[in-house]
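We show some of the complex, not the whole, and keep each chain where it was.
Chains here go by letter, A, B and C, matching the order in which they are written, and residues are numbered from 1 within each.
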Amino acid sequence: MQEVKLGLEALKAFLDAEFPQVAEEFEILSVAPMRLRVALRVSERHLRPGGTVSGPTMFALADVGVYLAVLAMVGPKALAVTTSCSIDFMRKPPADKDLLADVEVLKLGRVLAVGDVRIFARGAEERPVARASLTYSIP
Amino acid sequence: MQEVKLGLEALKAFLDAEFPQVAEEFEILSVAPMRLRVALRVSERHLRPGGTVSGPTMFALADVGVYLAVLAMVGPKALAVTTSCSIDFMRKPPADKDLLADVEVLKLGRVLAVGDVRIFARGAEERPVARASLTYSIP
Amino acid sequence: MQEVKLGLEALKAFLDAEFPQVAEEFEILSVAPMRLRVALRVSERHLRPGGTVSGPTMFALADVGVYLAVLAMVGPKALAVTTSCSIDFMRKPPADKDLLADVEVLKLGRVLAVGDVRIFARGAEERPVARASLTYSIP
């Protein structure tokens, strides 16, 4: 099993540097080899009328999650780029709970990495609101 | 061939009502049976460091595009919900051009609609920056 | 948690009846609420030159797996239809090992079911050769 090259504090610093416009929205909760958990602090800007978190917001959460999980494994040398994503929206997330994303890196190749994400509302892990798979190319 | 139930002006009114937080970012350019073109007015908030439009922004453009194209066909009675999306990011979009999304509705069933989207920078239609397919459920 | 409506023996009978052309290729190993494991007995017809299991074969395994997992939960009354699939091929499967598919049903709605699949060679669970997500419509 490969080891983590960037730990929790180093990742937080990277998030601040790479995604300054959105860094405050996300909170990295834990990192382990090939795994990472990140939370989205849901606020007004993420909501759709009707009181549910928007699709693009959940996409952004999955995207950031896999980016960070890959970065944790390959270290700060690489700037990975998303090449594809498939996402299923399965339930309406509540507007008053933060969202958690559990990321698992399934493949960490020389040129491609694949990550799997389950998104759920805090406190309701057994009923995911979305799942996503993302491929990153590693230049 | 089914006819359009909501024309350009009616769609613009709907966009303002349904997506008030983002309506100003999008400009519906044309609508025809099963087809729609919408532009994203790219601004600072859509960019990543390095000067490229972010993935979530392109996802949002594809999502809004299919939503509007389905709405144009089924009329204002239904509030469709995205159930899934697959998206491929193929080239880096320039930061200084608006993005256009060409939407084609491939299926308009009783419960599911499928739309296909090509996204490209204004003036460079032959080199799409992304493609996406979205499924909407029609309640 | 919902209970299984069709157990292992009932599912095997259904597989024989519904997919007679391919039933002998698959072996249902276990079934539990929202989960199922099925094996593909790899033979000459599944291989590509170079000695690896073909993509369509892995697609078929994922498709059958989710079909059976949904059937186990909803019972024999419904004939579900695949509406979409996203699949990532991550490693070359060896030609001389059977493939296992671990299926988890993430959503079991009134009209749509979503299943997640990990495929791996027997004895190498920690290195999946493919992952897939499938949506079934339940008429």
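Going forward, a contact is a pair of C-beta atoms (placed from the backbone, for glycine too) under 8 Å apart; a residue touches a chain by one contact, two chains touch by 3 or more.
Keep in mind the model is a prediction, meaning the values are calculated, not measured.
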>> Of the identical chains, 3 are shown. What's the total across the complete complex as given in this file?
In response: 4
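Heads up, the rule we're going with is that only the chains that are shown with their structure count from here on.
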>> Can you tell me which chain is nearest the middle of the complex, judged by mean CA position?
In response: A
> Given a C-alpha superposition of subunit A onto subunit B, how large is the rotation in degrees, taken in steps of 5?
Replying inline: 180
>> Roughly how far is subunit B from subunit C, centre to centre by C-alpha average, rounded to an integer in Å?
In response: 34
>> As a quick test, compute the distance in whole Å between the mean CA positions of subunit A and subunit B.
In response: 24
> In angstrom, rounded to a whole number, how far apart do the mean CA points of subunit A and subunit C lie?
Replying inline: 27
> Counting only residues that touch at least 2 other chains, which ones in subunit B make the list?
Replying inline: 83-84, 86
>> Quick check on the complex: what are the subunit A residues that touch subunit B?
In response: 18-21, 45, 48-49, 54-57, 59-60, 63, 81-90
> Touching subunit C in the complex: which residues of subunit B?
Replying inline: 83-84, 86, 111-112, 135, 137
> Can you name the residues of subunit A that touch subunit C in the complex?
Replying inline: 86, 88, 90-91, 106-107, 109, 114, 116, 118, 128, 131, 133, 135
